[in-house]
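Left out: one protein chain. Kept in place: all the others.
And then subunit A:
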């Protein structure tokens, strides 16, 4: 295949661009591709380039918004949601909970899914079981208080405290 731009040299750079769901393909030689300047040669097809597109808001790119609205910030590393969108990378594990609600549509677009159903780390598996047990006991506690079974409630409360201690130790 010859370069689409000069029609002389063989096309060695095949560039696919997706903007708002519209796919354009270009087949260029290295010289013309460099001139076009739209392609970074170090990482021509890096995931980040595509991600930036995916992470853009659905309508247009530069929607004017009052800046205070955009300052969703991670409590762990201080990364803002805007920063994340530009970099296509999270700053720390807490970014996930900090940006939580905004992530559902993003994950749906990338993976078609928003819930992990695979491996659970063994250690974490225990934690998850403890958390579930605490949730169950809390409901039981409320029922006991409502029924004015204070002795039983005290026992449940102690059990919850014990489990919470176990969680924080790990």
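Basically, a residue touches a chain if its C-beta (ideal position, glycine included) is under 8 Å from a C-beta of that chain, and two chains touch if they have at least 3 such contacts; residues count from 1.
One rule holds in what follows: contacts and distances are computed from a predicted model.
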Suppose you had to identify the omitted chain by its UniProt name; would it be "Sulfite reductase", "(2Fe-2S)-binding protein", "Protein-arginine kinase" or "2-iminoacetate synthase ThiH"? "Protein-arginine kinase"
Looking at the whole complex, which of A:31, A:72 or A:106 touches the chain that is not displayed? A:106
Looking beyond the chains shown, say which of A:116, A:146 or A:165 touches the absent one. A:116
Tell me which stretches of subunit A touch the chain missing from the display. 12, 43-48, 51, 76-77, 79, 87-93, 96-97, 103, 106-107, 110-124, 128, 170
